[in-house]
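Apart from one protein chain that is not included, each protein chain of the complex appears where it belongs.
In order of appearance the chains are A and B, and numbering begins at 1 in each one.
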Amino acid sequence: MTTSLLVTGRPRRRAASPLTTRPDRFFLWACLTPALLAVIALQLYPLLNASVLSFREWSLTESTDPGGFVGWANYAQVLSDPVFWGAARTSLVITVCGVALQLLLGTGLAALLRKGRALHRTARAVLMLPMVIAPVAAANIWRLMFNSRSGSVNTTLSAIGITGPEWLADPFWSVVAIIIVDTWQWTPFVMLVISSAMLSIPQELVEAASVDGAGRWRTFRSVELPMLTGAFALVVTFRSLDSLLQLDTVYTLTQGGPGYSSYTLTYYLYALGLRNFEISASAAGSWLFMIIVTVIIVMMFRLDRASREATS
Amino acid sequence: MKTSLRSRRVRRIAGVLAAGSTAVALAACSAGTGDAAGSSKLVVTYMDSGTYNVAAEKFAPAFEKSHDAEVAVEAFPFATLGQQNATDLITGTGGFDVMSTSAWDVEIYNHLQPLTSQIDKWKNRDQYIPELLKDGPSPYASGDQVGLTYASDAYGVFVNTDYLPADTTFADWDDLVSVATGLKDTLPSGVVPISFAFGAADQIPSIFQGAYDSYYVTKDGQWGLDDESATKAMQTVGDIAALGTPNAASLSIDEANENFLAGKAAMLIVWPSFVRGALNDDSRSTLGDHWAQVPFPGPGTPALSTWSLSISKLSKNQDLAWSWIDEFLTPEHSTEWMFTYGIGSPFASTYSDAELLKKHANDLPVQAGNLAKALPLPLTLKSFDPFNRPMSEFVSGRGTAADAVAAIEQGWSGLKVPEALISTAEANGFVEK
Partner (left out) sequence: MRKRFTAALMGLLIVAVVLVWILPFFELISASFKSPADFFSASFLPEHPTLANFDEIFADPKTGIMLRNSLIVVTITTIVSVLLGTLSGYALARLGLSPWVIGGVVFVLLFFRFYPRIAMVIPFFVMMRDWGLFDTPVAVVLGHLSITIPFATWLMLIAFRGLPAEIDEAGAIDGASLPGRFFHLALPMAASSMATAAVLTAVLSWNEFLIAQSLTRSSNPVLSTGVASFITDAGVKYGSMAALSLVICIPIVVFALVMQRHYVAGMTMGAVKG
């Protein structure tokens, strides 16, 4: 039974069968209700509130209450701000480059560490560490390491004869630094998902291919890779969205600087909402952000369906 | 296999449930510690800095006893103090009675209680530096003073007296730059003329403010600069960067200070309160007493940084709140804290105190002089970003001085200047004539 990770496929069999009776359906709805209530109470009110706010006028220069309705003015304000577009571009660069790098490195690591031997298992366990450390803490350590005089990155580089750049004061390298930290922290996540997926690939198929005389790389490409597309899709979705969302790294490493070079979308929203307290503009900006998120999720749905259709 | 899986799972679930119930019990306990039964309660906010909040916490017990009240000192890190204050006020929560406010909180000044009547009758008023009571250095809303400054600092220039005499006085920033350039050839290798934290973008405007003496608000009530003077001042910023270490653009405040403390720079430009402690500490400074603060050159003004105590309009203990301010902010306390905690005193008496002058003659008189001239820039957090970021870009090699000024003007276009700020800007001479 092929299962889509995004669960858009048809179930094998409609459940209106002898398997689900009336009391059964009651039980199922009872199971669903607590979560439903929690989500409605905790998510719906703030989201609706934010939506309504995005159409009113409210920033600190007014009183404690939101002002009147101003239609799309807040959205227009955000969309006409060149800083917003710059931030969107920077976020795009960071996400695309970061996720691509993480996919490559993660798959490579998964392939390297796929055996069941103790060394491999320990290595996989140890590599989990970057994922669980607090992003604020990780970013601060990297900030120390990127220090152009006393940090280990440049010290190591000069040991092999390269003069390292002024990482966090350079418009280009500061973005690279953010990508590096993001990759360092989250490649293990990619590795774990891909290696689990690899473990599920039936060995007979791989062996059959090598018996047929296909080389290691050919086998990988033609037999295993197609079976990993599901895992790839999941990883790319997750990492893209999480990477767009992350604030701690930029906040700690560069604060969006120098200038606006490493200003990301989330930093933009943060500055708008929690520094300048332009509540309604921030709400509007968040919804614009969500449009991007929606597009990505929908794209992943499509990709996932296509990959399923290809392998079924 | 299923059975062992299940029993393992059951054991795990049991353990987790046990931990969970303990946690819930603990949570219930912590949520249950409500307000202690007492007469009144006062909540005061300070920055969690190891200095301001410690001074407040040390003072609180005496206040609690003499007023039979309970005092809670809420300390927040620098980044979140403004956010916490503002959130409390704009949501109408009223959880804070006395708040530490800075010039960045200008947009919430209208939520603060006017203190004019209390200050008029204040017993310590005469010992206070008069310029600091004015609109700008102190928070004002609609013509009323809404905060009393308890910590004040003015941007400073320090010299290493091995290379420059202690009584050096620069005519203006151009003079400073030419003196520094002259020094370049005579300094030993490894020593640079000027050390400054260009890596901390929010510090760069302080040099600009000293070199630029024109307006920040146009006749039309928008933020804007006189392009010609601004370009010249911006060029000065660039010149100073060129007179520093090769990695000047990435220096943090700590690192810039360290250069000076280790004797690797002839001049240091920084907030004195950030370096005063280390300068007076032989374990951290190699200079001994071979240093002095010199007057901050014009034609502009030294940047002023203040923390003020304000009373929230939502406070239910207005009188108690004023008592806190009155008893916290005394010449005795401020003089004591100036060197224990490095909190810049706003009282003139501190700077003419005989005892202190004996030890700190190379610092205090100049500090007092700078404080009397210093002004905060008429900007909000929102307009500060488009102000300092182009400067940071310029310093890291992108574009010319004129480009940076144009970028500032561009970033400011379309921004609204709050009402409270325009009157303050006028009072401080920052509006275009």
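Note that a residue touches a chain if its C-beta (ideal position, glycine included) is under 8 Å from a C-beta of that chain, and two chains touch if they have at least 3 such contacts.
Owing to the predicted nature of the structure, the values given are computational and were not obtained by experimental measurement.
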Visible chains in contact with the missing one: A, B
Residue in contact with the excluded chain [from B:Gln222, B:Ser252 or B:Ser349]: B:Ser252
Full-complex contact with the absent chain, from B:Thr93, B:Thr116 or B:Thr186: B:Thr93
Missing-partner contacts on chain B, residue numbers: 2, 5-6, 9, 16-17, 19-20, 23-24, 26-27, 30-31, 47-50, 72, 74-80, 83-84, 87, 91, 93, 95, 252-255, 258, 271, 274, 284
Interface with the unshown chain - residue positions in chain A: 1-16, 18-21, 23-25, 27-29, 31-32, 34-36, 38-39, 42-43, 45-47, 49-50, 53, 109, 112-113, 119-120, 123-138, 140-145, 149-152, 155, 184, 192-193, 195-197, 199-202, 227-228, 230-231, 233-234, 237, 241-242, 245, 247-248, 266, 269-270, 273-274, 279, 282-283, 286-287, 289-290, 293-294, 297-298, 301
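To be clear about the criterion, only the chains that are shown with their structure count from here on.
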Length of the line joining the C-alpha centres of chain A and chain B, rounded to whole Å: 37
Interface residues, chain B side, partner chain A - complex: 82-83, 86, 89-92, 107-108, 111, 198-199, 201, 247, 249-250, 255, 380-382, 385-386, 389-390, 392-393, 395-396, 398, 410-411, 416, 418-419
Footprint of chain B on chain A - complex, ascending: 60-61, 64, 82-83, 147-149, 166-171, 255-261, 271, 274-278
